[in-house]
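With one protein chain removed, the remaining protein chains of the complex are shown where they sit.
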Amino acid sequence: MVELFSNLALGFQVALSPINLLLCLIGALVGTLVGVLPGVGTVATVAMLLPITFGLPPVGALIMLAGIYYGAQYGGSTTSILINIPGEATSVVTTLDGFQMAKQGRAGPALAIAAIGSFFAGCVATVLIAMLGAPLTQLAQKFGPAEYFSLMVLGLIFAVVLAKGSLLKAIAMIVMGLLLSMVGSDVITGASRMAFDIPELADGLGFATVAMGVFGFAEIIRNLDAGADIDRELVQQKITGLMPTKQDLIESAPAILRGTMLGSILGILPGGGAVIASFAAYTFEKKIARDPSRFGRGAIEGVAAPESANNAAAQTSFIPLLTLGIPPNAVMALMVGAMTLHGIVPGPQVMQKQPELVWGMIASMWIGNLMLLVINLPLVGIWVRLLRVPYRLMFPAIVIFCAIGIYSINNSPLDVVLAGAFGLLGYWLIKHDFEPAPLLLGMVLGPLMEENLRRALLISRGDASVFFTRPLSAGLMAAAALLLVLAVLPSLRKKRREVFGESEN
Amino acid sequence: MNFLHRLLAVTHLAFIGILVLLAYPAAADEYPSRPITVIVPFAAGGPTDVVARIVTASMAQTLGQKMLIENIVGAGGTTAATRAARAANDGYTLIVGHMGTHAAAVPLYSRLPYDPQTDFAPISPLAGTPIMILARKDFPAKDLQEFIAYVKANTEKLNAAHAGVGSVSHASGELLNSVLGIRPTGVPFNGTGPAMDALVSGQVDYMCDQIVNAVPPVRSGTIKAYAVATPARNAALPQVPTTTEAGLPSFQVQAWNGIFAPKGTPPAVIATLNAAAAKALGDEAVRNRLLDLGSVIPPPAERTPEALATLVKSEIARWTPVLTQLH
Partner (left out) sequence: MADTVGRLPEQTRRAARNGSGALAVLLLALAPQLVHVLWAAVSPLYRVPIGNPAQIAVDYATALGTALPAWLGATFGTVPSPPLPSAVLLALIYCYPLIALALLTLMVRPRGPQDYYGGIVLIAIAGLALWASSDLEGMQGFSVGAGTVPRLCGVLLMGLGAGIVAVGLFSEGPALARYAWRGPLFVSLAILGFALAIRPLGLVISAFASFMVAALGTPETRWRETTVVGIALTAGCSLLFPYALGLPLPLLPRFLLP
């Protein structure tokens, strides 16, 4: 404990130096910008800014890059809430209730609670990294392909639970997402799948391309429908308070706490950890809520929980990097690159040999989160004022921002065209009452699920019982089964009521 | 009317004149007169990218022009190589090709849109990264000889990880398997990170990978390193013997990198670039940074376009049989 305090003291000493404070602020600002701009991804930006950090001292470079990473998590919720466009896979669920809140004139409280939740989660996760880095790594090491597969199954069940309407349609959307995720090269065999010999499809459909399409462009097109303008006028008149009320805070506090817990644990898992965390937090809130029907209609817990979870996960995903030297996701891989360029070999030795680097970074995370809260709360007012911009000017602007963002990911015009096609598909989905969120979750989790299924079966030589004999995997499978029963039961009960009662619609 | 016509013509001429003036300085000055784009076919921060950045930073000083790195990822680096092969051959677009894009891709991609030997003008080999034989930490073999005996005896039970079809770890792993004459179950991962993670947690038994990725877990003792597949030991992990010392001299492999221009680039330009690259590789500061990473720097005699051309040719000949039998 004493050691922890002396380490943290060292960290703060490093992080509070004027130059590092400035770099932290720059990182947080750039990250917010990246998160807010639809389509512009964290990976692309960190990659672009990597060369700039060459001239900086290593601690400063890492502090700035880390700032971009978690700054983007704060910013990502902004577009989800304001214009129903998730910038990152982790903020897809935030659209469900966040955008509904905005439609009810409560964009301010939604944005504020997202920032507050993220801040709380960031603080807790920073302490966790400092205190429990090593034991949490042990837990992550227990995850093999079988466990990942089971976790992904659980994740897809979350997607079923968060569906508002027909269960059948929600499952169909998940399966369609899985199919979309299989376009491109197969990781296991290298075979080209469903790519129709189009070179741009060889690496598959990008998440941003599909998300911009089915959420962003589709929402714009739908808003241009005759009659939709009346709704929009209403939104602009309805805007009430900017900050959450006392009631809002009381309702969200437990959700933030639970989201932070889930996010901190799932964040350590490489790959889909952060995405699953946000969905898990949402599903959990919906399941334990006294009135689950509020979810999807502007429940503030539906914003607070996933936003806390994804920020907590973003922070704890540093743990494998710091304790093992193994990057758990693409942004972390770039951070490793930044370290090697500075001649630092990441891993546990860094903690011993260069404690000022590790603890400086950990301390800067807390400072960065504080800065982000200070940056984001006043920004709420500006964002909400943006909603008052007439839609006739707003929508062409969103179109070009999205188009530039998508183009900038791979410098590929075809990606832009594909996003447009997915926009038309999304418009059609809306018209036929299909929900796009399960589709996106299927698309994000699909590759992880399939790869790990196949990997697990390769390692077990085709014996499928591994999913049920390895204790962690069996536990996850049991949780998935339980959740599925919980998800199906109410809808069956509803069906019975519909059959026996008089028709309501 | 006549006047209007003349006015239009004059305006046109003026416009064209401005365009020509804008274009002129570039053509008139000596090469290089503007920044040079260097395409790196992998993500920023990866082994190839790091080597490219260190070397081009020094080359840029010699040439007196900026060298901009553009990372184009996709399809095992072949997307970037395709784009470079079709770029203007004026010496302002170069590519850092490597073992994958300019050799292993030939047998792996049936419809490769470029020919590594004829579509590029080689400039110079850059630093290469040695390959290591790695295993999980409780693997029951204390040295390479025991490792060989064990994998030969237990091929059926073993899982060999690699970082995805077409990756350096895949190609070199297949080479090791073919040298040893074994066919274990290959377990592909999506990149080096996840593969290394699986090795550290003991989900898989062994793999081959580049030394930069292996240094952190080997130093902390979470995985075992049996040998490094280069003629000399490596300063980054000096305790690990070479394959020659440990008794497997036929397994020699490194993830080499080389800088190329599109074919048809003027020989004078190639010569300028080659001189700059050779000078960079001889620079003390550059060498120290590369050696820190565990890289192997080609000796002065091998820093020539001819040496790179020979390397590409011999590497294609070497990988084709190893990787073709997989299909």
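Order of writing sets the labels: A and B. Residues in every chain begin at 1.
Here, contacts are C-beta pairs under 8 Å (C-beta built on N, C-alpha and C of every residue); 3 or more make two chains touch, one makes a residue touch a chain.
From a predicted model like this one, the values you see are computed outputs, not experimental measurements.
A.B. asks: In the full complex, which of A:K286, A:R454 or A:R470 touches the chain missing from this view?
C.D. replies: With A:K286, A:R454 or A:R470 as choices, the missing chain is touched by A:R454.
A.B. asks: If I consider the whole complex, including the chain that's not displayed, which of A:G204, A:G259, A:G360 or A:G420 touches that chain?
C.D. replies: A:G420
A.B. asks: From the list A:M182, A:L386 or A:L484, pick the residue that touches the absent chain.
C.D. replies: Going through A:M182, A:L386 or A:L484 one by one, A:M182 is the residue touching the chain not shown.
A.B. asks: If the hidden chain were put back, which of A:A28, A:L49 or A:L242 would touch it?
C.D. replies: A:L49
A.B. asks: Which listed residue, A:V30, A:V43 or A:V93, touches the chain dropped from view?
C.D. replies: Of these options, the touching residue for the absent chain is A:V30.
A.B. asks: Considering the entire assembly, which residues of subunit A contact the chain that has been omitted?
C.D. replies: 30, 33-34, 37, 40, 44-45, 48-49, 52, 166, 168-169, 171-172, 175-176, 178-179, 182, 186, 188-189, 191, 193-194, 196, 217, 220-226, 229, 390-393, 395-397, 399-401, 403-404, 407-408, 411, 413-414, 416-417, 419-421, 423-425, 427-428, 431-434, 450, 453-454, 457-458, 461-463, 503, 505
The definition used in the following text is that only the chains that are shown with their structure count from here on.
A.B. asks: List the centre-to-centre spacing of subunit A and subunit B in whole Å, with centres computed as mean CA coordinates.
C.D. replies: 33
A.B. asks: With touch defined as at the start, can you tell me which subunit A residues reach subunit B in the complex?
C.D. replies: Interface residues on subunit A, with respect to subunit B: 47-48, 50-51, 54, 141-145, 185, 187-190, 199, 202-203, 270-271, 320, 324-328, 330, 332-338, 340-341, 343, 345-349, 410-411, 447, 451, 455, 458-459, 461.
A.B. asks: Within the complex, which stretch of subunit B touches subunit A?
C.D. replies: So the residues of subunit B touching subunit A come out as 43-46, 49-50, 53-54, 69, 71-75, 79, 82, 108, 113, 159, 164-166, 185-191, 193-194, 196-198, 200-201, 203-204, 212, 215-217, 219-220, 222, 289, 292-293.
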